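Report on the structure given below.
Only one protein chain is missing; all other protein chains are in place.
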């Protein structure tokens, strides 16, 4: 961990220091109840507000100024964002050393940028381009004809198949597979005949892909992930899927072939999306949803089969009371038999 | 990409050429709206029929003959199947070079067939048999006593544990794990005691296994995948599962221990199947289904708990209208109170 002064942190996160102005070498960033006098802490969730009274932190990231605190206040508009910036300063990513480890295998025709960091047992196949400052952890394999931008980080045992294009500052976590064949077969009687998947994969800048994801290559064109999009772990993108910019997808979600997902979409965990549909910009899909048709922009969807989230909540309310509904229905049946017999009596009486 | 003449393609896919008979060197296969004069295109989905009027393709795969088209027609019975065959010709699979890369580790007692392609950093443990023409991409590990047939392709970072038998022409995509221990424990009080999993895995011919799948070894006998079966990515087969021939399973589906799946079954994505049941031949299980009991052959199943697909559709119709049903129920309750009061009035009148 690099050592920084409090004043460096304040400057780096664009905050204003309110307090004694005492500068100190920051130890780390810690939760309010765990921070000591050399630590910086933060309040982003108001429910921890009480901890401000007892924290031993030397400084706290806050959106407001509180008079007379024993700690100094770093006033910022968004403590969570300031936290991200300060952590980036205090804890730079651990990378392999600059250079190519002697056990790495670099096949002919590869162009390596300056300051690449290629660790032990990495395999780079022929005709690959790797940009400046990119780091490949042990056991990662890059297929031929792939192009990787600058300052990317691929963690251990990542697999890129051939003809995968990756932008700059892309992070791919361990065990992920980019460019595996899409699931495409023709039938010849009962037999499946493989359709060669001749497309590739294109990934924009500033994308992060979690651990053990699988991104299939396109059948003819490219599977695409646009800039700024973040995937959690164990996400499956089928062939020809296109994901827009600044979209976030949580773990264990699967997107079927040729579906297009817009910009700034949020998809929760364990969601399944059928193929050949469109999910509009800024749509939100909640956990375990099974999306069966296209989703307009800015729509919140839930359930399986999927429906508008608000309707889903009400439907679940009714269904959760299905037992009550059933017993009400039975009560009505009894009641109607009762009424019917009364009416028969009245009719009989009348006929008297 | 290998270069072929149009006439080669026509012969290879068993089609009939209708048109000028002009032969040309084919550039590639492309969608109707993207093909140029040196490309072959195809129409398999009738909804793209309009594109036939504007395509610049040199030749198009069609089931029929259309007079006076600017392109030549390759008439075939099944354009999708012809497409598969032509793509296989135009785009042969990219494989590592023939031979054993100097960084590969081949332990003693291994028998390598002719023309094997073993890439960098592959590890083959003792007493393994690898058939003719089989290709192992970087970082793949083959456990001891395993037997692999001819012309298999294992992509990077595949793991085979010991005692796994694989047929010929089997493709395993990157990151998949074959032969990991089944999840089997005895209890000793609150503690779990591992039951060693002494079975293996047997995989037939022409099987394809997607990326990041896990196929557990059998507890005593073998976990089995029969010939011609295709698994998409991230599929989990638990110990002692048996999958029949020519079955297709989509991504993120899990099959619990000892379940037997028949031949020509289709299972969609994110399905879960409980253990110790049978799924009959040619059954179809739709996405996200939770199969809780055995399924007769040729049955289509949906939902969780699972039910016959047609019933599920109708049940979902009703449930999606649960709000309406609830309000109808409330309306009936009000109505009955009304009727009851009228009857009481009548009874009172009568008694007058």
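Order of writing sets the chain letters: A and B. Residues in each chain are counted from 1.
Here, contacts are C-beta pairs under 8 Å (C-beta built on N, C-alpha and C of every residue); 3 or more make two chains touch, one makes a residue touch a chain.
It should be emphasised that the depicted structure is a prediction, and the values quoted were computed from it without experimental measurement.
Touching the chain that is not shown, out of B:4, B:24, B:48 or B:304: B:304 (per the contact rule at the top). Only one of the listed residues, A:19, A:113 or A:269, touches the absent chain: A:269.
Residue-wise, the contact with the chain that is not shown comes from A:91, picked out of A:22, A:91 or A:310. Considering the complete assembly, chain B touches the hidden chain via residues 103, 105, 121, 123, 125, 139, 141, 143-144, 157, 159, 161-162, 175-177, 180-181, 183, 185-188, 190-196, 198, 212, 214, 216, 220-221, 234, 236, 238, 252, 254, 256, 270, 272, 274, 290, 304-305, 307, 311, 314-315, 318-319, 325, 328-329, 332, 335-336, 339, 342-343, 346, 349-350. Counting the whole complex, the residues of chain A in touch with the unshown chain are 28-31, 78, 80-81, 83-85, 87-88, 90-91, 93-94, 101, 103, 119-121, 137-139, 155-157, 171, 173-175, 206, 208, 210-212, 228, 230, 232-234, 245-246, 248, 250-252, 263-264, 269-270, 287-288, 316, 319-320, 322-323, 325-326, 329, 332-333, 336, 339-340, 343, 346-347, 350.
Just so it is clear, only the chains that are shown with their structure count from here on.
If you average the CA atoms of chain A and of chain B, the two centres end up 25 Å from each other.
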